[in-house]
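All protein chains but one are shown in place.
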Amino acid sequence: MTVPANARGVIGLIPSACTSCMLCVRECPTWCITLDSHSEQVSEPGARRPKAVSVLDAFSIDYGLCMYCGICIDVCPFDALEWHADFDYAATDRSGLVQSTDQLADWSDGSNSISTISPS
Amino acid sequence: MRKAEVVVVPAAEWLDRIAGLVADGYCWLDFLTAVDRQADLDVIVRLVDPASHAAVLVQASVPVGSATLDSLADLLPGANWHERETAEMFGIAFTGHPDPRPLLTRPGSERPPLRKSTPLPARVLTPWPGAEPDSDRASARRRVQPPGILDTWETP
Partner (left out) sequence: MAATKRAPSYRVASDPSIRVTVANLGLACCTLEVEAAVRSGLLVPDDGTDEGRTVLLVSGTVTEALAPAVSAALTSLPPDTRVVAFGACATSGGPYWDAPTVVGGVDLLVPVATYVPGCPPRPEALVAAVIAGAA
């Protein structure tokens, strides 16, 4: 049985695309996404004053709660979340299913995943 | 699939109007359920004509404070369990129902589970990850609520 490339196996994160807008966190029906960020002042050459930029500190998905609806992927305005077909990430304890920024990024940086379907 | 016709009737005419539709051939009960509109509850029944496969939805509104409606169970025996479930889930009394025992809920569940006013304690007690942190954002004044959670829900 071949696993289809568009299987909803796991959700990966592209941290560089995430602006910490929190839309995915708020729209998740099971409340399984958490996001921590802080604001920084960034000076740009030629600008009269610095602007405030959100910086992502931590992003996590609790795959013990996730129902794989994909609403987070659909609402992200920056396509920072995407489906991958991987499924072999069961855990021996409950906390092992909470994946943090690095683990979520590993699915998306191509090093780990068996497939990627980017949001169209 | 043909869209069913919706007939809205006053609650007082519920049994008579439905008896009329049954006599007209809409004698097969698909389902009976309710929708919580918060000020009142809409009770909906779908009837099908087995000969033509035409369907009709009949709807009546009952106020939350006095949510009673005539039972259809004598007219349509299939309505018996549908009414028992709708009664316990929404807190509606079906007058004349031959066996008004709860169908699915267990003794001790006090509030009708499917009313929007019935809180889900777990959602009240669990901090919502989507709440704005009390941090440097001046725009955090505007409180965003998680979908489906009402302000009126109290912490148990």
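Per-chain numbering from 1; labels A and B assigned in written order.
Going forward, contacts are C-beta pairs under 8 Å (C-beta built on N, C-alpha and C of every residue); 3 or more make two chains touch, one makes a residue touch a chain.
The structure displayed is predicted, hence computed values, not measured ones.
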Full-complex touch with the removed chain, picking from A:P50, A:P77 or A:G96, is A:G96
Write the list of chain B residues that the hidden chain touches.
106, 109, 113, 120-123, 126
For review purposes, identify every residue of chain A that touches the missing chain, sorted by number.
1, 3, 7, 9, 29-30, 62-68, 87-94, 96-97
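Following the convention adopted for this analysis, only the chains that are shown with their structure count from here on.
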Whole-angstrom distance, CA centroid of chain A to CA centroid of chain B, is 37
Chain A contacts chain B in the complex at 22, 25-29, 31, 33-36, 38-39
In their shared complex, at which residues does chain B touch chain A?
126, 128-130, 132-133, 135-137, 144, 146-147
